[in-house]
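Structure provided below as structure tokens; questions to follow.
Yeah, one chain of the complex is gone here, protein chain that is, but the others are all in their spots.
Residue numbering begins at 1 within each chain, and the chains themselves are lettered A, B and C in the order written.
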Amino acid sequence: MTIVLRLINPILGLIAAPLLLGIINKTKAGFAGRTGQPLLQSYYDIWKLFHKGAVYSRSTSWIFVAGPLIGLGATVAAATLIPFGALPALVAFNGDFLLLVYLFGLSRFFTVLCALDTGSSFEGMGASREVTFSALSEPALLIGLAAVARHTSSISLSQMFVSTTSDTWLEWGPVSVLVGLALLIVLLAENCRIPVDDPNTHLELTMIHEVMVLDHSGPDFGFILYAAALKMWLLGQILVGVAVPVHSGNPWIDTSASLICMGLLAILVGAIESSMARLKLLHVPQLLVGATTLSILALVLLPR
Amino acid sequence: MNNTADIVMIFLVLTNLILLGSSRLIACIRTVAVQGIVLGLLPLLLNGWSLELHLVIFSAAIITLKGIVFPWMLTGTLRDLKTQREVEPFIGYGISIVLGTVILMICMWLGSRLPLSGPATSPLIVPVVFFTIMSGLFLIVSRKKALTQVLGYLVLENGIYAFGVALVDQQPMLVELGILLDVFVAVFVMGIAIFHINREFDHIDTDKLSGLRS
Amino acid sequence: MIRALLLIPAVAAVLSLVIRNALLRRIILVLTAIGHTAMTIAAWHTDPAPLLDGWLMLDKPGLLFLTITSILFLACSLYAFGYLAGEAGKRKQDFEEGVLFTNAPGAVFCACLELFLATMTLVTVSRHIGLLWVAMEATTLASAPLIYFHRHHRSLEATWKYLLICSVGIALALLGNFFMAIAASKPGSEGTAIVVDILIRKGQTLNIPWLKAAFLFFLVGYGTKMGLAPLHTWLPDAHSESPSVISALLSGALLNCAFLGILRSYQICAAAGQSEFCRDLLVLFGLMSIGWATVFILGQTDYKRMLAYSSVEHVGILALGVGIGAGATFGAMLHAVNHSLTKAMLFMAAGNILAVYKTKTTTEVRGVLRVLPVTGVLWIAGFIAITGMPPFGMFVSEFTLLRAMIEQGRIGIAVAFLAMLALIFVGMSVAFLNMAQGKGEKELHLNGKSDSSDKSESVFAVFPPMLLGALTLMLGLYIPTAVNELLHGVASAIGGY
Partner (left out) sequence: MTLFFGGLIILLVGGFASLLAGRRPGLASSLGAASAVLGSMVAVIPAFRILSNGLTESSRLRWNLPIGSFFVQIDPLSAMFLIPILGLSAVAAIYGAEYLSIYREKRNLGVPWFFYNLLVIGMMLVVVARNGVLFLVAWEIMSLASFFLVTFEYERQMVCRAGCIYLIATHIGTAFLIVFFILLGCQAGSLDFDAVPPMSSSLAGVLFLLAVVGFGTKAGFMPLHVWLPYAHPAAPSHVSAVMSGVMIKTGIYGLVRALTILGAPPAWWCWLLIAIGTVSGILGVLFALAQHDLKRLLAYHSVENIGIITIGLGVGLLGVNMNSPTLAVLGFAGGLLHVVNHAVFKGLLFLGAGTVLRSTGTGHIDLLGGIIKRMPWTGLTFLIGSMAISGLPPLNGFVSEFLIYLGAFKAGLTGGSEAVISALIVIGGLALIGGLALACFTKAFGVVFLGHPRSSHAEQAQEGGWGMKSSLVILAALCILLGVLSPLVVKSAANIVSEITSLPLEQVRTELATVSTVLMYVVIASLILLGTVVFLIILRKRLLSGRCVRQAVTWDCGYAEPSSRMQYTATSFAQPLTDLFRLFLRTHKTISPPKGVFPGESTLHTETEDICERYVYQPAFKWISSALSGLRWLQHGRLQVYVLYIALTLWILLIWKLM
């Protein structure tokens, strides 16, 4: 029974992940005064890609094929580590978020390798940016989580979320704000949203994530899109879990509240995207270092 | 007999000062020779002309060696080398003498630091011996010619010798003669060396002998 | 037996002066060495009877240094056997300035070599310090012609400096003898023969100021000969200009003999309760020597001079060890053995290199390992040994020294010692490794040596250094019990353990 219960959460994630992109796009359209693409557009895209053939560059090797699979696999595995609202994580243990971070690392590793495998200079460029920014965002994420861990005195995501209650806000409000901000920046950076990257630019020179997957096509590309959406969902879960502690005791309320918060988060991202422009690439590191300092502050400011 | 010893000592001091001051090599050689002869007589003097056999042999050996053989050898070399007969000092004669007197003072002080136990034959001995040694070294250091350095070595030797003869009770014959032999061979080899130096460098100025450095 | 030890080389010397046949002379030379070594080994088993009512006697320190001398001489004679065959009396081109020069006649060389051995033996066996002095001066005179074997002006200059500086020094040591006699003489009483044992027995009754003065004169006198800075000045010149085999003997055997002279006087002072006085001086001179060597080894461009300065360093270490006293004394004695073996080995290897590359400039020698495989290996091994790395003996001795220093809480000295050793290591490693490694063809051509004729390494050129290297390697891994006992005996004889 418990296993089934525990399975709900990842499955929910797997199903609902692409929806976030839809919400974001809708929001942006709203800001732009367009009707915009339908909410479920990402589902359609993925479905379409799954039913296409594939074109491979001659310079690629088996790495290029393996990349998307492992990338998605890692993300799915990561999905089993995060609780959501009242839904427990499939596996919860001390330091599970470390595994989470490094699973993301695994998928990034292969995405980058695929990019380099094509031998295209643009994809190499994107890869180089990707590794640079992720190397900087990793400390921010981990230290931020350390702060959370310290003020919930637990080093397992499930524990953390359970023990972040509404009164943590009352007590450590500023700290939570700092952590929340840091996590938000990390979320934006990791998912290549504005202000770090512009997902729907059309100039390869300025892309980061998109340019890395230029040569993927068909199901592989579908996997990639899906993995991206899922990653967004997961980081969102963490942010929500830390920032919006709803523990009414009633599982339905909690879960639905969390779902709503995810929606709000998506809208927030959309708002950010349509309200501000993309940073110069040279300024992105400063943003990320800023995030790191935020989380360091959070960790240090915590009263002993 | 104290005074005899004193006389000898004073004589030594004078000869040293002469050496420091004299400019002609041949003169230096002769002075050293005289010094040697006096030293040879010293054992007999100290023992009040008691002609014991080994003493006689001994002083005879010294006199022949220091008074005759060495000067003869050195003059011989000097004759062979067709170089000018000046000493060629780094430090002028006048200053040399002044320095010599200064050194003499230091030596007096040193002598006072080393009190002789028992019936001191002469209070002058220790300082004078130090002075002789020092002036020998001074000759080596302050003169250019290899020959002068041999002379300096001889003076050094004389000083040490004077000390041995004057103060130390009889050393066994073997050692004495061994020492003499060594000195002899030393001077002999040095003579040869000087000969070669002259052949190689066409002079015996040792300031040219500084090719090997650091 | 002592008589035999003294007579064998002396007679041989006379023989080789009269014999005309060069080969026969060389054979005699080797035979002398073998006989001498045999007698020495015999002396290990039954300690020989004293001669001349105890003036000539072989005590433990004497035996130690006699053994070193004898072994070295054996190796050197073998080396010289091959060397002289190559250095026949033809006029040769001097490779530094291109002037022509001849060698000293082989007869003189052999005779002086054997005389040198005789005199050094006399140094080790004589207990009468006057006799010791005579022998010491004799070693100078016997070795001077050896240094002037290659008759060109640089070697002449070296010889002249050696002669004069050492003679002056030794003369001072003679004064030391007399002072010692004064110190020993009782007011009124008849004078005593200055034999070490008697003086030690008289111990407390000696006249302290004179004794101190005597030790100072001994230190300066024999220190000149031993090569303690700043009295060592003759040493680099003589070592670099003399034939390598002679350099090996000078630095392996002669320096030790001079050291023996200092040790004797130290024994007497210690008996008179003045050991502190002497040991401070020894420490001072030891450190000065090591420092001086450091200065001149770093960036030294002439590898034979570098070896010479390393000798200065190591006699400094000997003095330091005896000065530290206690456990360090043992270390110092062991170090004396190791240094002699290693340094002789290195000088022989240097001789082989010199013979092929025709230059003493470090930077002009490359690729010894390829051109002269065996010599190259010996060169590297010698480098490892001389810098006190395991598994060679010098590591053990230096380790013992350091241990004694630190146990006595003389941290400052220990640190300075280590620092200087490290600097010396840097200097030497750069020079040695660059010489051994690399291609080497270019350098050979550059020095006008492309013919492979004298690239072949003869047995006589490589076997003796191999032997010495093997010995010091053994001392690094396992010290035979007999040697260990002897070393401890010596150490206790000069007030350590």
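Here is the rule we use: a residue touches a chain if its C-beta (ideal position, glycine included) is under 8 Å from a C-beta of that chain, and two chains touch if they have at least 3 such contacts.
None of the values given here were measured: they were computed from a predicted structure.
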Report, in label order, the displayed chains that the undisplayed chain touches. A, B, C
Hidden-chain contact residue, picked from the options A:L87, A:A146 or A:A266: A:A146
With the missing chain put back, one of A:S128, A:S256 or A:S274 would touch it. Which one? A:S128
Out of B:L137, B:V175 or B:V189, which residue would touch the omitted chain in the full complex? B:L137
What does the interface between chain B and the hidden chain look like in terms of residue numbers? 90, 106, 110, 113-114, 134, 137-138, 140-143, 149, 206-207, 209-214
Chain C residues touching the chain left out here are 160-161, 164-165, 168-169, 172, 209, 212-213, 216-217, 219-220, 224, 230-231, 233-234, 236, 277, 281, 292, 294-296, 298-299, 327, 330-331, 334, 367, 369-370, 384, 387, 389-391, 395-396, 399-400, 402-403, 406-407, 414, 418, 421-423, 425-426, 429-430, 433-434, 436-439, 477-481, 484
Interface with the undisplayed chain - residues on chain A: 50-61, 63, 69-70, 72-74, 76-77, 80-81, 90-96, 98-99, 101-103, 105-106, 108-109, 112-113, 115-125, 127-129, 131-132, 134-139, 141-143, 146, 149-150, 153-155, 204, 214-215, 218-220, 223, 285, 292, 296, 299-300, 302, 304
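By our rule, only the chains that are shown with their structure count from here on.
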Considering only which chains touch which, label the overall pattern as line, ring, star, complete or other. other
Pair of chains with maximal C-beta contact number: B-C
Using CA atom averages as chain centres, what separation in Å is found between chain A and chain B? 101
Hey, how far is the Cα centre of chain A from the one of chain C, in Å? 78
Report, in whole Å, the distance between the mean C-alpha point of chain B and the mean C-alpha point of chain C. 31
Residues of chain A engaged with two or more neighbouring chains: none
In the complex, go through chain B and note every residue touching chain C. 113-119, 129, 133, 137, 140, 146, 149, 153, 156-157, 160, 163-164, 167-172, 174-175, 178-179, 181-182, 185-186, 189-190, 193, 196-197, 200-201, 206, 209-212, 214
Chain B contact footprint on chain C (complex, rising order): 128, 130-131, 133-134, 137-138, 140-141, 144-145, 148, 151-154, 156-161, 163-164, 167-168, 171-172, 174-175, 178, 181-182, 185-188, 190-191, 193, 207, 209-210, 213, 236-237, 240-241, 296
